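Data first, discussion second: the structure below is written as structure tokens.
With one protein chain withheld, the remaining protein chains of the complex are depicted in position.
We just call them A and B in the order they show up, numbering each chain from 1.
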Amino acid sequence: MNEPRTETLDEPTRGEGEHRESFSDRVDDRAEELASAAAAGDIEQAGLWRDAWRQLRRNPFFIVGAVLFLVFAVMAVAPQVFTSVDPRDCSLARSGDGPQPGAPFGYDIQGCDYYANVVHGARISLAIGFLAVLGTLVIGVVVGALAGYYGGWIDSLLARVTDIFYGLPLILGAIILLSVLPERGVLEVSLALIAFGWMTAMRLVRSNVIGVKQADYVQAARALGARTGRIITKHILPNAMAPVLVYSTIAVGTIIASEATLTFLGVGLQLPEISWGLQINAAQNRLRDAPHLILFPSFFLSLTVLAFILMGDALRDALDPKLRR
Amino acid sequence: MTSSLPTPAPSRTAPAPAEPPVLEVDDLAVEFRSRRRTVSAVNGISYSVRAGETLAVVGESGSGKSVGAQAVMGILDVPPARITSGQIRFRGDDLLTMSRKEQRAVRGPGIAMVFQDALSALNPVFTVGHQIGELFRVHRGASRGEAREKAIELMERVGIPAARQRVDAYPHQFSGGMRQRVMIAMAIALDPDILIADEPTTALDVTVQAQIMDLLSELQRETGMGMILITHDLGVVNEVADRVAVMYAGSIVENGTVDEVLAEPLHPYTQGLMASMPSLESHGDRLNPVTGTPPDLSAVPSGCAFHPRCPMARFGRAAAPGKDCARNVPVLREVVPGRTAACHYSEELEHE
Partner (left out) sequence: MSDPQPTTTDAPLLELRDLTKHFPLTQGIVFRKTVGQVRAVDGVSMTLNPGETLGLVGESGSGKSTVAKLVMGLERPTAGQILYKGRDITAMSARELRDYRRNVQIIFQDPYSSLNPRMTVGDIVAEAWDVHPNSVARKDRGAQVRELLERVGLRADYANRYPHQFSGGQRQRIGIARALALRPEVIICDEPVSALDVSVQAQVINLLQDLQDEFGLSFLFIAHDLSVVRHLSDRVAVMYLGGVVETGDRDAIYEQAAHPYTQALLSAVPIHEPALRGSRERIMLSGDLPSPADPPSGCRFRTRCWKAQDVCAEEVPELVDRGQGHPSACHFAESRDLVPGSA
């Protein structure tokens, strides 16, 4: 009579679908404190992404951030959805006119429809944000993984190089680099931001790799004879990436702001590109008589940055079991 | 103070029941709540400790053995934890009905605790002398100099060599065993009536474990304090405790003197635990462990929580009326005088 029963106890016998719902709810037998930890929402590293996703879906801040992000993403990919007006259809006769029926944001100095211009500005901001963060991630992950995994003199050398770059503030470094480049388009600005912005990602990756490197499953893989490449890509990086992704999400926002800053300072993008930084730059002289010119692009810029910071914050909370409630 | 009472050397049987217990835990239940679910970590446990007596609370992970002690100590995280019922009576007064301030006034000098991980229980930025002495400054209004002298005295008492030289050392400068001694010194500083030791030797090596258990027994003999020893190690239980409460899935399943419970278990879980232990004396014989794993506290089996792992479990028609292990929850009952067990079929074990 014990036969069928041992089955049920050797758990988990719940149906597969049901299991997905409940797996994070399991209290495993690690330790007594799990009773409390589990109730507090402490969930094993594993299944982290699915758990995180469930957590995120319930986080109002994430929802707000994600909705904002989606709006701006659509704006960047298909601005026509938001406006059918051509941003380059200008008439100096209405230069600097304020918001009015038919032109909710008014007109800019050249007399172009400002709403259309601000909408079209999203593309460049997001493009630079993603491009630059992708670049910092690639450099950060490669350099950080090498330094963290090999340690020793490689680590010392790479850490020193990182420190040297840290010595130069992002904006200052980017200004210097951009002022010597003959052209300053999306690629060049991204490059400048990557060149002086990868260090934090590197340090994060490095410290996480050092932590994960000690785990027994990495030792187990080495004991199996797995090659270094496999160990890094299959075992170490997947387990070391979570904090880096959180950082990157927030970094998209800060990079977008940096781009606007550079452009505002006159070393970033150049006309005839359409970008929020350029718009803010052009608006600075007309602050008194045409405040809408600085208001709308700044507002859009802030919302975009906010979207990424909200999402990043929510992601960090979702990935960090200690912060859960 | 109990410490001034002459107490007999701890014997293997509980002291005369005429003496009222110092600490009584009565029908204590603790839940952990989160948005998603509620976990019953402790479901109505009762135990009592008399002066000079050692009660061992033994169980595997998730049995609730530490949670109960944390409730007594008032160190549960509330929320998510919540004490849903029961009383914790210290010298007859229920701690749970007192205000926080009153609780502190009673617990501070009355109940002390020793934790498993001394390194994380001690503050790394203060010297051990400061941490021990602080108790005298806060509770007894001692001056700095007095507190320091007291700290040295206590360190000597718990067997820390060269106490006068080491009083200004930081916790990380001590070995694991010595840190545990420091923590014990802090615990006994105010002459508590009850010492709760939560897995005090689990992180230590076996030779050091023996030293620490000896120290605790010796201190108990000197001061006559009651001790609650929370452990998973039946060997430690057998060596130092007078009585033992075996916990499983948040409930006490068996209760009695160590000699009786370990030698002739009245609950199949206790029996299974004993059979799971390889012994230094025996060799080669196959172990006969309890099958399966301890249950998930958020999905405790119906009826007797142990029934899926129990070799004696009976269901449906095979069971006696009202004793279907999958349906009827067995209550903790007196099976033989002075011994309780929560199993429908304890009598069969008794006759084995």
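To be clear about the criterion, a contact is a pair of C-beta atoms (placed from the backbone, for glycine too) under 8 Å apart; a residue touches a chain by one contact, two chains touch by 3 or more.
Keep in mind that what you see is a predicted model, and the values were worked out from it rather than measured.
Student: So which of B:Val78, B:Ala105, B:Val138 or B:Leu287 would be touching the chain we can't see?
Tutor: B:Leu287
Student: Which residue, A:Val67, A:Val81, A:Leu172 or A:Ala220, contacts the hidden chain when the whole complex is considered?
Tutor: Of the listed residues, the one touching the omitted chain is A:Ala220.
Student: Which parts of chain A are in contact with the chain that was left out?
Tutor: Spelled out for chain A, the touching residues are 10-12, 19, 23, 26, 28-30, 43-48, 156, 160, 215-217, 219-227, 230, 234-235, 238-239.
Student: On chain B, what residues meet the omitted chain?
Tutor: 60-61, 161, 175-178, 205-211, 213-214, 232-239, 258-259, 262-263, 272-284, 286-291, 293-294, 309
To be clear about the criterion, only the chains that are shown with their structure count from here on.
Student: Using the average of all C-alpha atoms in each chain as its centre, how far is it in Å between chain A and chain B?
Tutor: Centre separation, chain A to chain B: 49 Å.
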